[in-house]
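Sharing a structure, written as structure tokens. Questions coming.
One chain of protein is taken out of this complex; the other chains stay put.
For clarity, chains are labelled A and B in written order, and residue numbers in each chain start from 1.
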Amino acid sequence: MRIIRDRAIVEDDFVRVPDGAEPPAGAKPIVRLADFIVAREELLARHAAVGVQVSPDKLPADIPDLQRLALIAIEFPRFTDGRGYSVARMLRQRHAYRGELRAVGWVLHDQLQYLERCGFNAFELQPGKPLDSALGAFGELSVTYQAAVDEPRPLYRRR
Amino acid sequence: MTASSTHWIVTGNFTEDGAVAWRRPDGTWSRRIADAGLVVDEETAKALSTTARATEQREICEPYGIEVQVDGDTIDPLTARQRIRANGPTIQLRRPD
Partner (left out) sequence: MYQYDDHDRRIITDRAHQFRGQVSRRLSGEITEEEFKPLRLQNGLYMQLHAYMLRVAIPYGLLGSAQVRKLAHIARTYDRGYGHLTTRQNLQYNWPKLTDVPAILDELASVEMHAVQTSGSCIRNITADHFAGIARDELEDPRPYCEILRQWSTFHPEFAHLPRKFKIAVTGAPGTDRAAVRFHDIGLRIVENAAGERGFEVIVGGGLGRTPMIGEVIREFLPKRHLLSFIESILRVYNLHGRRDNKYKARIKILVSALGIDEFRRRVEEDWEASRTPELELADEEVARVSAFFAPPPYETLPANDRVDGLVLGRDRELGNWVRNNVVAHKVPGYSAVVISVKKPGIPPGDVSDTQLDAIADVSDRYSFGHVVVTHTQNLVLPDVKTSELPRLHAELRALDLGEANANKLTDVITCPGLDYCDLANARSIPLSLEIAQRFDRIDYLNDVGDVSIKISGCINACGHHHVGNIGILGIDKRGEEFYQLMLGGSPGNDASIGKILGRALAQDEIVDAVEKVLGRYLEARESPDERFLETVRRVGFDPFKEAVYGTTDSLEAAGDSP
């Protein structure tokens, strides 16, 4: 499956694992939070890179061992559910999370720039939505007023 | 003259200019409620709306069915909201256009 990562279209090297299933050996699995909580030592020992997918009601404090995760995927069940933007920013700024932060679910072209400003660096668009034109979204607003993850200084400190 | 009877019609707003749209029997869209195609019940109206929603996004925004009273040639919606949609604001406009 193709995704956008760091403003490029790449083949996804992670594999989404169904609830309760055993991730294939040698894979980079994405498991849901509940499964990770139950089996995290084993997962982290067996796989070089482990990713966890969380629903938007989860806060950073709900994710154990988050610094050992290669990827955190935050769900957007509706594109109007804006909680993930705050969770992402908290993960990056308060918790200094350095792994891949991926937005999944109902993710629209028109939100990519805001999502990136909040700390997401990877995006799964919905099936059928064109990725190439989506890349154009990142530069659409060339000037930003306020501080965010991508730029810690408000415009008035950069003018 | 036949007594007035209730029917259903399909309405929406034109994507291009937001004007009120009424679905004709042949599936095209009119700006006049008098052209609306009558269907027998809510389910039929709903099905037509769902199809239009899926296939006619370029033309029409958010179509839906409404119940109307028909008296000869006159189609009269049952609610004040729909009557105002059909006939325009009840106050005098500076420039009706």
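Following the convention adopted for this analysis, contacts are C-beta pairs under 8 Å (C-beta built on N, C-alpha and C of every residue); 3 or more make two chains touch, one makes a residue touch a chain.
Values in this document were obtained by computation on a predicted structure and should not be read as measured data.
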Candidates A:Val87, A:Val104 or A:Ala122 - the one touching the absent chain: A:Val87
Missing-partner contacts on chain B, residue numbers: 13, 15-20, 57-58, 61-62, 78-81, 84-85, 88-91, 93-97
What residues on chain A make contact with the chain left out of this view? 59, 79-83, 85-87, 89-90, 93-94, 108, 110-111, 113-115, 117-118, 140-148, 152-157, 159
